[in-house]
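Here the complex is missing one protein chain, while the rest keep their positions.
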Amino acid sequence: MNKKKGWLSLLLAAVFLVSGCSQGNNESAASSSGSGNEGTSSVTDNGSNDGSTLAPAKLKIVLYGDESNRMKELAKTEFYDVIKKEINAEVEFQFLPWTEYGGGKTDLMLSTGEDFATYTDANYMVKSVAKGLYADLTPYASTAADLSKNVDEASFKAFQLEGKQYAIPVGNKPNSAEFYSALVRQDLLEEAGMTQVTSLKELEQFYDKVHAIHPELIGYANTDARRILQYDYTDKNLYWQNDFIALDESVKDDKIISWFETEEFKSYANLMRGWYEKGIIPKYAATNVPQLQSDWNSGKAMFWAGTAARPFEGAATISQAVPEAKLVNYFLGSGRPKISRGTYSTAFFVSTAAKDPERYVMFFNLLQKNQELYDLFAYGIKGTDYTLDENGRLTRINTDSLIPDWLLMNKNFIRFDNTVPDEFIAEYKAWDDGAIISKGAGFNFDNTPVKNEETKLNGVFTEYLAPIGSGFSDYDTAFPKALDRLKAAGIDKYIAEYQKQFSEWYAKQQ
Amino acid sequence: MMQEATPETQGRLIPGIRTARAKSFRKSLRKDSTLYLLALPGIVILILFAYLPMSGLILVFKNYNFNDGIFGSPWAGFSNFEFFFSSMEDSLRATRNTVMLNVLYMLTGTFCSVAIAITLNELRSKWFIKITQSVMFFPYFISWIIIGAILFSLLDYDKGIMNQLLQTLGFSQVDWYSSPWLFVIILVLANIWKSAGYGAIIYYAVLQGIDTSYYEAAKIDGASRWQIITKITVPMLIPSIILMTLLGIGGMLKGDLSMIMGVTFLNPLLLPTTDIIDVYVYRTAIRSGEFGFASAITLYQSVFGFILVLVANKLAGWYDKDSKLF
Partner (left out) sequence: MQTTENKGLLIFFYFCITVFSAICLVPFILAVSGSLSTEARIAAEGYSFWPRGFTFETYEFLFGSKAQQILRAYSMSVIVTMLGTVSAVLVTTAYAYVISVKSFRLKNFFAFFAYFTMLFSGGTLPWYILCTKYYHLDDTLLGLFLPYVLSVFLMFLMANYFRSIPHEIVESAQIDGAGHLRIFFSIMIPLGRVGLVTISLFYALQFWNDFYLPLMLVTDQNLYTIQYLMYNMMANIQFLASGNAAQVGGAIIAPPLETAKMAMTCLTVLPIAILYPFLQRFFVKGIIVGSVKG
C-alpha cells in the first residue's frame, strides 16, 4: 500500500515538474508592458537609408491568412536581410487565421500587452483606441516619408481621431464608386443581342432576354443594390456611412440622412421587391447568401456589384467555369461624380505596448517605398519567383502568396499579368478621374454616448430592415412595424448624436 | 451557496460517518487523506483553468481599458446589461426561444438516446453492434456548417429534394425557410440526428455494466423481452437519465450559435423562433463590437441556469437522495 502511494506521488511530482519546466521558455515577451517609453529610441535622423545608425530592434508583424512555404523561406532570408539592412530591425511574421481579424486573438494579444503591429479598419480602430490599445503614431508619421508620396492624404485622414494618427494607411488603388456599378456578364449580354446597359430598364431587359435563353441562371448575385439603383430612385448622390446613415454628396452641407426614414428607401425597397418577385434575386437569397457568391463564381449569375478592379479580378475566377466569360462595369445613370473614401487598401496600427513604435512606422514605409521593395515583398525574387516580359508584364513562377498583394496594392507599382488586356489597365488607371472624396471621409463616430441604442438598432436592422431592403418582405406591410422597432430602439437619439458629432467635425474641416 | 448546501447534505450522511468516527477517528482521517490526494490533480486543474480566470467576471461590471488594466478600469455598474433588458420584448422572446428549444432538445434527445441504447442492448450480433455504434457517432463530428449545406439542398424552395418530392406526389411546394414554427421541428430533428448516437453510447455503457444475473432470473420467471425492458432495463437507466438532465439544466439558457447559424443561415424570417439568446447577442452586441455587452449576457445565462439547477437538484433529492448532483 505504501508502495503504491509512493508511485502516485511520484507521478504527481512528475506532472508538476513537466509543467514547471515549460515556464522557462517565453520570458522575453512578458518582461515589458509599460506604455510610457515612447521617447527612448533616440532616432531622429530621417531621410537616411542606412540602417546601421539605428539601434537594433525586434519587430513582430501579424498577418492574416495562411503562411505559404515560400513566405516562410523568404521571411528568414531575403526579407530578413533587406529589412535588417534598411532599418536595422529583425522582423518576425506571425500568421493568424482570418477569423481572428479585428477581434479574437488580436484583441487578446493587444490586451495582454504584446509588442506587435498588424492591419485594421476604421471601425476596429475607433473601438480599440477607446480601450487604449493602439499607440499614437502622430510623432512618427514623418518617418513614413516615402510611403506618404505613394499613398494619398485622404487615406491618412481616414485613420485619424481627434487629429492623432492611429494607423498608417497602405496601398493606393482606384476605388471610387465601389459597388455603384453593375458588373455585367458581357458575354451573356451579347448573346442576348444587346451591346450595353445604361439604365435600369435595359438591365431588366438584359435579365429577361438571358432568362429566356438560360432559365437556370440567376440574375443578381447579391442582396444589396442600393448603390447600383440610386441613379433610378433618387436625384441625390448618396454615400453611406453605415447601415443607417447616408450623406448626400451633391450638396455641400453637414446634414446626415436617416436612410430608412426616407422616401428614397421606400422606392428602393419597392424596386428590390420587384426584383425578388421577378426572380432577378433568387428565392434562396433570403437564406443562403454564400450560395449567391458561389453561383457568381461558377458563372451561374448575370450581374453583380462592380468595382474598378472586378472586371479582371472576377473574370479570372469565373473563367475557370466559363472560359469565355467577360465582365464589364455599367452605371445605370450618369452625371454624378464617383465618390471615394480614400485610396488605401488597409492601414497598419502598432500596439500600445510596443517598445519602438517609430521602427514599426519605418517598416511600413518600406512596404510602399519604391518599385524594387514592392516587387520583393509582393512577388519575391526576380528569376526565381517571377519573370517580367519586355512590357513589364508579370509571370509568376511560384504562386505562393507572400505579403498579400491586395494589401500592398499600389497603382504606382503594381504589375499586371499577361491575361489582362491593355484597355482594361488603361480603364483601371483612369477610373478615379473626376472622382470626389466623400465629405465624410476621415470622420470617425464615437459611439460611446449611444452604445445601447446602436446595439439595439443592429438587432432591428438584421431582423426587420435588411429583409425589406432586399425585397424579401413587402415594404407596405412590413415597414410600419420596423419603424416602430427603430423608434423603440432609439433611432432618433442615435441620429441626433451622430448629427451633432458630424456637424462639429465638419465645421472644423472648413 | 456552498456553505448553505454542504451542512445540510452532511446532516443526512451523519449516521454513516458517525459509526466510522466511533471506530477510529484517526483511521478515517487517514482514509480521507488518500481521497484528498486523489482529488488533488483535479482540484489544481479546476483552480488554474476555471476559478482563477473567473476573476474576469469583474469585467462585466467595468469599462475595460488597457492602460488601467482589469482591476483599475472604471466601474460600469449594470450598464453592460442595459441594452438587453431595456428591450423587454426582444429579451423575453430570446429567453423563451432558448428555453423552448432546449426543453425540446432535452426531451427528444434523451428519449431517442435511451431508446437506441436499449435497442442496442437487445441485439446479439457483436459485429453489428460495433459497426452501427461507430456509424451513429459520425454525425457528432460533422460541423453544423456542413449539415446546414446538406439540409439546404433538401429544403431549398426551387431545387430542394423535399419540394420536388412533394410536387411529384401532387402536393404544393413548402417554403421551409420562411416558416418559423416548421423550422422548430427541423431543428429538433437535426439535433436528434447529431447527438442521439453520442448520448446512446453513454446509456449503452451503463447497460453493459448491469449484472447479467438479473436478466437470467427474469428469463427463468418467464418474462417476455418487452417486460424485461420495461421492468429491468429502464429502471436501471433512471439514475443516469436524471444525472444527464441535471447536467443539462444548468445550460438551459445557453444555446448553440453555430447550430442556428449553420442550419438557418440566420434567416431573418425564421427569427421569431430561432432568435435564441446567443443569436440575439451575436446580431446585436457582437455585430456592434461591444464584447462587454456579450459577456454580461453570458453571466445572465449562467446565473439563471444556476438557479434552475439548485431547484432541480433539490427536486432530484426528494426523489432519491443518491441522484443529487451535489
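So that you can tell them apart, the chains are marked A and B in the order they are listed, and the count of residues begins at 1 in each.
By definition in this document, contacts are C-beta pairs under 8 Å (C-beta built on N, C-alpha and C of every residue); 3 or more make two chains touch, one makes a residue touch a chain.
Please read all numbers here as calculations on a predicted model, not as lab measurements.
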Residue touching the undisplayed chain, where the options are A:144, A:272 or A:309: A:309
Selected from B:136, B:186 or B:260 as touching the chain missing from the view: B:136
Listed residues B:75, B:181 or B:226, member touching the removed chain: B:226
Touching residues (missing chain, whole complex) on chain A: 1, 4-5, 8, 11, 15, 18-19, 22-26, 30, 64-69, 72, 94-95, 97-100, 105, 108, 111-112, 293-295, 297-300, 309-310, 312-314, 316-317, 320-321, 378-379, 386, 394, 396, 399-401, 404-406, 409, 414-417, 420
Residues of chain B (touch criterion as defined above) contacting the omitted chain: 2, 5-6, 9-10, 13, 16-17, 20, 31-32, 34-35, 38-39, 41-43, 45-46, 48-57, 59, 70, 116, 119-120, 122-123, 128, 130-132, 134-143, 145-147, 149-150, 153, 159, 193, 196-197, 201-202, 205-206, 208-211, 219, 222, 224-226, 239-240, 243, 247, 250-251, 295, 298-299, 302, 305-306, 309, 322, 324-326
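Simple rule for what comes next: only the chains that are shown with their structure count from here on.
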Sites on chain B touched by chain A in the complex: 34, 37, 40-41, 64-68, 79, 82-83, 86-87, 90, 152, 156-158, 175, 177-178, 264-269, 271, 275, 280, 283-285, 287-291, 293
Partner chain B, residues of chain A touching it in the complex: 5, 8-9, 12, 15, 35, 103, 107, 110-111, 113, 123-124, 127, 130-133, 282-284, 286-291, 352, 447, 451-452, 454-456, 458-459, 462-464, 466-467, 472-473, 488-489
